[in-house]
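Supplied in structure tokens, the structure appears directly below.
Note that this complex is displayed minus one protein chain, with the remaining chains in position.
Here is chain A:
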Amino acid sequence: MSKDMKDPVYVTDQLIADDIDAYLLKHQHKTMLRFITCGSVDDGKSTLIGRLLYDSKMIFEDQLASLENDSKNVGTQGQDIDFALLVDGLAAEREQGITIDVAYRFFATDKRKFIVADTPGHEQYTRNMVTGASTADLAVILIDARQGVLTQTRRHSYLVNLLGIKNVVLAVNKMDLVDYSAERFYEIVSDYSHFAKQIGMDSFLPIPISGLKGDNIVSHSENMPWYQGPSLLAHLEEAPISDTAMQDHPFRMAVQWVNRPNLDFRGFAGQIGAGTVRPGDAIRVLPSGKTTRVKSIVTFDGNLDQAVAGQSITLTFEDEIDCSRGDVIVQSDQPCEVADQFESTLVWMAEEAMLPGRPYILKIGTQSVTATVTEPKYEVNVNTMEHMASKTLGLNAIGVVNISTDRAIPFEAYAENSDLGGFILIDRMTNATVAAGMIHFALRRSQNIHWQAVDVDRDAHASLKNQKPAVVWFTGLSGSGKSTIANIVEKKLHALGKHTFLLDGDNVRHGLNRDLGFTDADRVENIRRVGEVARLMTDAGLIVLTAFISPFRSERRMVRDLMAEGEFIEIYVDTPLEVAEQRDVKGLYKKARSGQLKNFTGIDSPYEAPETAELIVNTVELSAEDAAEKVVQYLLNSSRN
């Protein structure tokens, strides 16, 4: 270790050696702060984190030995310790293509334990930073004093603000390289203030530091007597914690799990998202709206008189009312809203772009519902904050959209309560997490549309027709023979006295869907509408036959999910592309090959063959008549029709 290195100031205190019991008692009362550091490699982020770990003595001697060794061999600081080496080591993994969204580091002082979210990499920066910031109480935005406020500083600040982090430190780093100039520091602070106002950031704390030299990191720097504020670590030790701030909010707890060990006990387990709860409190269960009082707050360590935001507890009620996972328990006189249409910000995190109309799983609180983006409003350019019209969102794009869920859900605006306002979207095919979302508000109209209960229901319609309703969904390439086969099937069913209706792709596009084109987004909407129409027809008791290319698995799955169990019958009309192209009944393949027709399935737009079709008919082996007969036989056998 080089001589001029300051001795670590924290944790090494004599108390450990002298009186370990007293030390332990003291450290039982530590609090915990989670923060994120934002900045690129050049801003000295790794050096700063390494410095914090080092100064708080989280480095063991064997690690230190290898650090000193590495510093000499591969470090960038000559004979001095290169702190960055403590936290790097992810570079190699990055090269191998391993996804690193966030690395978490830990250190502690006498007052606090800290969890630092470090987000490496440039390409995935938005996704990574949003992930790291979602759990942070505080953000440290690093600026190189020589460079000042850069485009990426704006981007980091925008994201920090978007995720609702109230406590922002502007760490003006590398002050040693600008001769510890107060003038330079204040110039940067002034620039930043202007920008912070623009994005609606209420306040921030600027601190001039040098991560490398240790100025204003742990203690006040002698090199900058003109700076009177706290050192970085002193501020980190005092900054407020989000969970604590949430205690002043009305009580909210999403139910995770119902605990029923025996007939005498029914408890509702969850982690309190906001507020405080005591036995006797009047509560309401949402979305049902049923009310009761809290009987007890049960924990392994005995019943509690009070529990606060952040604690994981189990509640019992005075009355036996329905309550299950996904429900939200709220303070009776201050409930949260319940709605099924929202305006939200979406941060897109997947390679595959967002498609309006495509159903995703939306997970909020402890419940999962099906959701679709109904109306993309605009995309935000994270560098300039400009709004751009956009119908979709690609990887790392941020946009504002309207979202509709298949059920009404209890929620709060993200800005008020991240626990009931932050959600993730999950792709239903791959199960990947594709987006993070933040609810702004509910759309008014969603509170005014209700389901109309009808007396003559779908069973009544079906029994009058003496048949079981179904959707027979033909999918396959253009020219595979879907319409031809469906037509024959309908004739046969008609002859058997069945009530049927054929929805044909081309015909629907002349009317219901005349406003749609052939982009991926429009194809999804096309199928969604057809699915809804088909569903209404099954409610009317009909056997619906559809003939649509319907190239995407997700959309066919969406329609399947719309229907009652067993009422969606997927028929894959399996015709190899060469054969369909050779047939070219409508001359479309020729046009597509010559470039006159864009987004043509099989040519420049993909077809995803079904993995679990109820029936496959191969039109190379079977005639249209035989294929149709096979379908009819399947229907008669499978659905008791």
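Keep in mind that, in the parts below, a residue touches a chain if its C-beta (ideal position, glycine included) is under 8 Å from a C-beta of that chain, and two chains touch if they have at least 3 such contacts; residues count from 1.
Simple rule for what comes next: contacts and distances are computed from a predicted model.
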Omitted chain, identified by the protein name its UniProt record gives, among "Sulfur carrier protein", "ABC transporter permease", "Sulfate adenylyltransferase subunit 2" or "NADH-quinone oxidoreductase subunit H": "Sulfate adenylyltransferase subunit 2"
Among A:335, A:422 or A:469, residue touching the chain not depicted: A:422
Contact with the hidden chain (one of A:101, A:416 or A:584): A:101
Contact residue for the chain not shown (choose from A:40, A:147, A:223 or A:256): A:256
Residue of A:82, A:144, A:215 or A:243 in touch with the missing chain, whole complex considered: A:243
Positions on chain A where the hidden chain makes contact: 11, 16-17, 20-21, 23-24, 27-32, 60-63, 87, 89-90, 93, 97-106, 108, 112-113, 115, 118, 127-128, 130-131, 134-135, 241, 243-244, 247, 256-257, 259-261, 265, 267, 269-271, 298-302, 304-308, 310-312, 314, 325, 349, 361, 363-364, 366, 418-419, 422-424, 426, 430-433, 436
